[in-house]
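As you look at this complex, bear in mind that one protein chain is not there, while each of the others sits in place.
And then subunit A:
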Amino acid sequence: MALTPKQLTLLLGILSEDSCEKQSIEALISQFHQCFTKQDSFKVGAALVMLLQQNDLLPKPQQCLVAIVLLYELYRSDPLTQHPFVPVFIHLLNPPDLANKNSARPLEYAGQLPKLSPAEKSFLSQLIKNGSHELLKKTATHIKANKNLNPPVADLSDVQLALAERRTETAVTARYATTAVLSDSEPRMNWTFPFSDDASIQQTAEALLTGKTPIVDQKFKPEFLRLAPPLFSCDDELTWLNPDEPPQYKIAYDVTMCVSNSAGLEARTLMTRAYKSALTLQQQQHLLAELTNDPKLVYHIGFTPNKPNHCILIFNGRSFVSQLPGLVENNPLIAIEVLLKLMQSTHITEYFSVLVNMEMSLHSMEVVNRLTTTVDLPTEFVHFYICNCISTCETIKDRYMQNRLVRLLCVFLQSLIRNKIINVQDLYVEVQAFCIEFSRIREAAALFRLLKQLEHGEMITTTTSSPTMLTTTPSITTTSTTASTSFAPFAFISPTEKKS
């Protein structure tokens, strides 16, 4: 956005020494309006300001005065506060003090505006306040020479206020912009003849005011030094490529297509039967053989712990409905085999929890016992099972059954203790209380003696702990009942043995 060289010539023609001295300002104004349209206003205004700032380009005061009037004329129809060049007028009316405190040389600012005489100031202030002036009919020379003009009276404080407000709306750094042009006239001896003429003024003005990015548009303003941040650094950022060997991952063919799993089917039939009744020896052997042949079979025979929710805690006393109790009661040997096969299953803990929550019976005890001797059952399962059994013994109403179960449990516990499956110390209180409660039963007394022996053997310091126990012990032995000596459930269960 700049003047074309032709426009500049026209402008400089209007502002020429000759016309400014001789023609009335009014005539110059109308000439000016003929040359420039409203659209040109801003760039013409900027050019006028530049010419005023570099006032060696307008050597005569008349030229400056005409330039100022033309600058005003550009936006005369707008309210004064909207006039884009109003700061120029304010500056002209209130020029800075150029006296230098530190030196005799007067101060000189970049782009300093010409200093107006009091008469010119008065004229300007009236002009911008009232919009027109009778003196416009005169020439600039006349105005300059007019001594009758009053000193400036116009109060421009309202305009100044509006200006200050507008200033706050511009960017901070833009507020401090100044012209990029610094006058630097060469020493006189270097001047070429003619020292100053219209041609060299035209040349300089053209250099400043025309072109694609004219110097008049360039503003010198201080800016921050803004550092670009350092590059991000990241450990192991780049992708290292290793072969994936994609052919190794192949589409799979279902090899079990149309393979009627007769073995599996038979096993499942047998299994379903095994939940409900005892199998014959032959059937048992057949099923066990199938299970051994195909380690995956166990997952296919419909044997699941039937858990309502996988996340339920195992010891929360909830009884799981499952096929496992039926299998244990009817076919303990199969149950043991199946559980051993399932040891690697992720569900094994659930099977255990079903097992230890089962009703106490010879067969469940047999299964637990066998498991304890074959694999490392989690101790908490065994403890839980024992506690479960003890409470069953204590609560059962049938006296005959109670005796039977107590004897069973005692033998079971002795077996566990002798085989070092459990550490008595962990269950000492419960087992001791159990022995005392059922001290009338010979096996319980035997168990109690075993406990005491262990205590003496292992913990010598606790010999004096319970004198009452010692006194009751003989009575247990004397009141022992006619215990069945043949009762040895954990030695061997014949496959044919039926539940009695």
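Just so we're on the same page, a residue touches a chain if its C-beta (ideal position, glycine included) is under 8 Å from a C-beta of that chain, and two chains touch if they have at least 3 such contacts; residues count from 1.
Everything that follows uses one rule, which is that contacts and distances are computed from a predicted model.
Participant: Any idea which of "Glucose-induced degradation protein 4-like", "Acyl carrier protein", "Ribosomal RNA-processing protein 42" or "CCR4-NOT transcription complex subunit 10" UniProt assigns to the chain that's been left out?
Facilitator: The correct option from "Glucose-induced degradation protein 4-like", "Acyl carrier protein", "Ribosomal RNA-processing protein 42" or "CCR4-NOT transcription complex subunit 10" is "CCR4-NOT transcription complex subunit 10", the UniProt name of the unshown chain.
Participant: Of A:S185, A:Q282 or A:T395, which one is in contact with the hidden chain?
Facilitator: Of these options, the touching residue for the absent chain is A:S185.
Participant: Residues on subunit A that touch the omitted chain in the whole complex?
Facilitator: So the residues of subunit A touching the missing chain come out as 54, 56-57, 96, 98, 100, 105, 107-110, 112, 168, 171-173, 176, 178, 180-186, 190-192, 195-196, 200-201, 203-204, 207-208, 215, 218-261, 268, 295-296, 299-302, 304, 307, 310-311, 343-347, 349, 375-376, 378.
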